[in-house]
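Mind looking over this structure? Questions follow.
Note that this complex is displayed minus one protein chain, with the remaining chains in position.
Here is chain A:
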Amino acid sequence: MTELLEGARLVAAPDVLIAILASAIYGLVVGSLPGLSATMATALLVPVTFWLSPIAAIATIITASAMAIFSGDIPGCLLRIPGTPASAAYTNEAYALTRKGQAELALGAGLWFSAIGGIVGTLSLVLMAPLLAEVALSFSTYEYFWLAFLGLMCATLVARSSPIKAIASMLLGLLIACIGMENPAGTPRFTFGVPDLLGGIEVIPALVGVFAVSEVMRAMVTAEPPKLPRRKFGSILANQWTLTKKYQWPMWRGNVIGIIIGVLPGAGADMAAWVSYATSKKFSKEPEKFGTGHPEGLVEASASNNASLASGWVPSLLFGIPGDTITAIAIGVLYMKGLNPGPTLFTENARSMYALYIIFILANIIMIPLGIMMIRMASLVLRAPRAGIMPLILLLCAVGSFATGNNLFAVLLVGLFGILGFVMERNGYPVAALVLGIVMGSMVEQNFITSLIKSDGDVMPFIERPVSSVLAALTFGALLWPLGVWIWNRTQGRRLPASGAAE
């Protein structure tokens, strides 16, 4: 209890409160601009966090990402262009509502259920994480190896592209993780005599490149979004309570699906929204109304994508395995601020954890008034010329990556990863899998090698220990899942004589 109060005291510090407010406004603006994702908003915050206290640094990331995920709904609803990929699943639905003259209802649903989803997701974090932390304290390198391996498998399993391309992206990430001498043998690998490569590819410049620079490049090759006509909005939150009561079940289902997807490594808010929108349609009593301006799917998916944000922090804080791309960046900041992820964070640094929970709740509460202001000012913000914003972002990427180590090499890395991210995205290779490979490659290798050293080369402890045997079974399940699906499709296909003949 004293720790809860201590946590509240940490959050009540003026620098933390200012950080929350400023990052909330920043997140709302960045999220509403089409082409700028919540992950990018987080990546650009990293250099700013250098000058902040640890709690304020984490607060900016939590607040900005939550706001950006909601704010992405605004241009989706008004222009039919999702502000962030997390809103893409229900953009058509929201736009259809606007065309029916119910823009307030669509935006209000986005705001109200985002806030609810965020709070329910936080509660899942509050309940799950400390329980899991107790268990995780007895984890040795064997268990960590399986967890990291399982995380890599998830990245490919949940990718919305072809599994082959997802695996290719992940392997490229693993290769990048091999660079440097931070490996179990302490031997430089792939450094080509360049001293800057000895420490390996730093995760933060790689992420800034992949998520921010590549998005600027993408903006250059796509057409500028149309200007938003000025309009007056009626009451935003009217009717939301009726919606809450009417669509109570979809809302809860959205929350739960969001939480589960958030916990899975590599799958984040956009995946949560797609899955929730699909389940909503599947289980709806009136599926024929979907796509014509029906709020049911909006309710479920809006709750889901914000719920996934909070639960994505569970594996990140406990094991250092990112639940989504936003927490992949947050992990880097946690290390920088001396809040190293691990079960001990919950046992020894409980007040920081309570502070983190309070920030989550606070961010989702202030989302409602700030969100309403943002909706009312949307036409103004969306008028910002892209030719002015994109160079600014590029400049921030360069300055920010230089600030991390005062080393020009980091700026070069950002540029290179920007090009890599752009080319990969264009050809349908999921960047999230690449990022997971980079972040977790050394974790997989380190724990595998150290486990073998400890067991004198015996592989039995990997499957003998009770927890590791369960994790091993899960991993092989995930590994064989795409194969199973493929075989299932083939055997189903056999029924058709044509495909049998083609074979």
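The rule is short, and it goes like this: a contact is a pair of C-beta atoms (placed from the backbone, for glycine too) under 8 Å apart; a residue touches a chain by one contact, two chains touch by 3 or more; residues count from 1.
Methods note: contacts and distances are computed from a predicted model.
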Listed names "Tripartite tricarboxylate transporter substrate binding protein", "Hydrogenase expression/formation protein HypE", "Isoquinoline 1-oxidoreductase, beta subunit" or "Mycofactocin biosynthesis chaperone MftB", with the criterion being the UniProt name of the chain not displayed: "Tripartite tricarboxylate transporter substrate binding protein"
Touch with the omitted chain, as defined above, among A:G186, A:P229, A:P385 or A:P466: A:G186
Given A:S161, A:T450 or A:S469, the one touching the chain that is not displayed: A:T450
Omitted-chain contact residue, chosen from A:L137, A:I365 or A:I487: A:L137
Where the unshown chain meets chain A, residue by residue: 50, 137-141, 180-182, 184-188, 195-199, 202, 335-338, 340, 342-344, 347-348, 404-407, 409-410, 442, 446, 449-450, 453-454, 456
